[in-house]
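What you see is the complex with one protein chain gone and the rest in place.
Labels run A and B following the written order; every chain starts at residue 1.
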Amino acid sequence: MSPLLEVRDLTAQFARDGVPATVVKGISFDIAPGESVGFVGESGCGKSVTARAIMRLAPEGSSVAWGGRIGFRGQDLLTLSEREMRDIRGRRIAMVFQDPMASLNPVMSVGAQIDDILRRHTGLSRKAARQRTIELLGLVGIRDPAIRADDFPHQFSGGMRQRVLIAIAVSCQPDLLIADEPTTALDVTVQAQILRLLNRLRRELGMALMLITHDFGVIAGMVERVNVMHGGEIVEAGPIDQLFAAPTHPYTRALLAAVPRLDGARPGG
Amino acid sequence: MSAPPPLLEVRDLGVTFPARRGRPPVRAVDGVSFDIAPGQTLGLVGESGSGKTTTGRAILQLQPVSAGTVRLLGRDLTSLPAAELRAMRRHMQFVLQNPYSSLHPRMTVAQILAEPLRIHATVPRAAVDERVAELMTLVGLDPAMTRRYPHEFSGGQRQRIVIARALAVNPDFVVCDEPVSALDVRTQAQIVDLLQSLQAKLRLSLLFIAHDLAVVRAVAHRVAVMYGGRIVELGDAAQVYDTPAHPYTRNLLDAVPVPDPARQRARLAEATVDPDFRGREADTGACVFGIDHAATGTAPWHEIAPGHFVSCRFWPRGVTPARG
Partner (left out) sequence: MVAIGAAMLALLLLVVVAGPSIAPFNAAKTSANSLAGPDATHWLGTDSIGRDLLSRLIVGGRGTLTITFVAVALALAAGLVLGLVSGYVGGKVDLVIMRLLDVVFAFPVFLLAIAVVAALGPTIRNLIITIAIVYTPTLARVVRGPVLSVKRWDHVEAARSVGVGEFRIAVVHVLPLVISPILVQTSLTLANTIFTVTALSFLGLGPPPPDPNWGSMLAEARQFMELAPLTVIGPAVAIVFASLTFIVLANGLREVLDVGNR
């Protein structure tokens, strides 16, 4: 099967205080249609910048020079115009971030925010869009979606807000969903619910998932393949079971050894 | 019994936040009781809003206490005059979560570490520099770096400085509130190792507050699980993690992602209904263990194995304790 996403020699260079810093140093990877791929690493390893590169989003308050190629459905995303890119973002590739509150408009009801996106990308009528919005909110497990659609973001709990964001992300049935630390800000019981929801939606909608996280427990149950990032490079990549069972790169081994276990054993420590 | 007397004794601790903007007062902490023995760690786990951070601050008297007592070294902190309380602070210290904000940005490390020494005058003035260097070594930092400012250090190094400041005056008891949750996994492991070796070396008692159950498992001798401002389960770490008795504890442990792909996939594949723990608030009638606490005048608290306690509050309807 030809890959949905084909990243080759991706680089990202920032200018910090006039000094250029390369935070992604020529990484390559594929994501097949419907496949679930994880990116793990510590803070500053370049995993979030990689995710943003695919959306062509510069991290806040900085400018980035991208290099390499991001092949997606026969196009190189890095060569598209900003207008063409807007048609891809949210429609073909959608993204869910760590902080659901920062990603929602606080003065607009959540229903209106989803309506907006649906109408922009699909040209549905006002009425049809609202109906679809209610379906979507139901799909992500929000009770009484027809009523809750008129509520504002602050009236939702953190977990419910993340469900709303996921509803927005899947509203146009994207081919690829990028989730950047989607459960890091949530309590552990809520995290489990959101992970289950992401798994279910991926199955039901047949979309590919790119999951970025620092948590080896989160990545373990969610993806088929995993890329370990360190210092802007992919240091190890492979099927999830194999990588956990027999990590080959010393960095991966050090990371896995440091993960605390519920049974109290720290295998490496 | 031969157990040494507890260093810290918390009894029926309550913290009520006053009513605001038409909202009723909130009982953030309600009837919390536990002991910590010398040299032991009590892990306090719970989700956001469970009251675990407020409990830690209330014990340190950084938060007005509305009920109960906190005895450290036999003295009740809740009734001490301000000056005596400040003197008692020598025995109890605090390590906060965020190593980026808990250090004064315009003070050098030497100034930061010297401050508690000067305030409590635990070492002669002339020996302060020496003690500062000793503290740096103790937490694994180079004593030559004391003239630097906090922003020149990494997150893990800063947390070592925070720990060094807490240990400056040789405390007996340290509250660690999420001390590693802002750190990367390898740094977390290093700080956890550091805390454990310091505990062994200095015979410290720790209250280790965290939302990460796996980290708590690694450090705690005993564990208390908080929910809705109350402790719902308290026991040895092995008791609570291996034979959880309260349905909330079980729910929490089941939700923790495990770094084992096959097991974690299986955990996520289990269909779950999220139980409603808000039931059973009634104070009258028989509890899930069949005891009417209002009638007997006992606390809603049951010892199901030696040292393993479980609350009969917050049980979802229809759930009963396992027998035998």
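Quick notes on this structure:
Going forward, contacts are C-beta pairs under 8 Å (C-beta built on N, C-alpha and C of every residue); 3 or more make two chains touch, one makes a residue touch a chain.
Not measured: the values here are computed from a predicted model.
The missing chain, though absent from the view, touches B when the full complex is examined. Residue-wise, the contact with the chain that is not shown comes from B:Ile119, picked out of B:Val26, B:Ala67 or B:Ile119.
Here one chain is not drawn; of B:Ser33, B:Thr69, B:Ser102 or B:Gln196, the residue touching it is B:Ser102. Hidden from this view is one chain, which touches subunit B at 60, 62, 86-87, 89-90, 92-94, 96-98, 101-106, 115-116, 119-120, 162, 165-166, 168-169.
Assume only the chains that are shown with their structure count from here on.
Here the CA centre of subunit A is 33 Å from the CA centre of subunit B. Considering their complex, residues 47-48, 184-186, 188-189, 192-193, 211-215, 217-218, 237-238, 241, 251-265, 267-268, 272, 274 of subunit B touch subunit A. On the subunit A side of its complex with subunit B, the touching residues are 42-43, 187-189, 191-193, 195-196, 199, 214-218, 220-222, 240-241, 244, 254-264, 266, 269.
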